[in-house]
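What follows is a set of notes on a single structure, which appears directly below.
What follows is chain A.
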Amino acid sequence: MKVVLSNQSEFPIYAQIREQMKEQILSGQIAEGTVLPSIRQLARDLGISVITTTRAYRELESEGYIASVQGKGSIVLKRDNTVLREQCIRQIEEHLREAVVLSERIRMTEEELLDMLKRTRQR
Partner candidate 1 sequence: MNAIEVLGLRKTYSKFELNDISFTLPKGYIMGYVGQNGAGKTTTLRLIAHLLKAESGSCSIDGLTYEKDPVRYREMIGYVGDSDGFAPDFTLKNIRGICRNFYPTFREKQFCELTGRWKLPEKKKIKEFSRGMKVKLQFAMALARETSVLLLDEATNGLDPVVRAEVLELLQEYISDGQHSILFSTHIISDLEQIADYIFFIENGRKIFCETREELQESYLLVKGGLDDLSTGQKFLIGVKQNDIGFEALVKTDNAPFLSKSCVLEKPSIDQMIVHMIKEEEA
Partner candidate 2 sequence: MRIFQWCKLDAAVSRSVLKFMLLFAFICAVIAVFTPDIQAAWPLLYMIFGGMMTVSTPFTAQPYFVEMLPTKIYERVFGRFLFGTGMIVLFAAAGFAMQTAYIASGDLAVVPALTQTAFFVGIALFLTAVQYLLLYLFQIKNVQIIYLIRMIPGFAFFFGFNSLLSTIQEEMQKGNRLPGWILWAVEHETALSVAILLAGIASVLLCAVVASVYEHRRMV
């Protein structure tokens, strides 16, 4: 597991932790069933406040990436969890909707937009 925090980032610290962990969970770098460091351990290791790490874990939990087990700590859940997939899909939809709204504002055609999406995926 790896978490690198930046003070210059536009994202708050808890969001940086959340996103980096998500990425590693989704890519398999953090295996299913892994026991994550405790909230207090992580705060200590990163030199940040306990409330910040608590929030990051809470959000990961509510999004279904991890589950906290009494007495054991936080455990990484199954990756291909359908809930998780649905959530991602919902998020993608949201972003796409935004993209569509923006493209309409500058009168972009559907082809242009699809083209852009393809190019973005290739990158």
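Criterion: contacts are C-beta pairs under 8 Å (C-beta built on N, C-alpha and C of every residue); 3 or more make two chains touch, one makes a residue touch a chain; residues count from 1.
As a selection rule, all candidates are chains of the complex that A comes from, given by their letters.
Everything numeric here is computed off the predicted structure, so don't read it as measured data.
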| item | value |
| --- | --- |
| Chain touching chain A (counting every copy) in this complex, out of 1 or 2 | 1 |
| Footprint of candidate 1 on chain A - complex, ascending | 10, 12-14, 40-41, 43-44, 47-52, 55 |
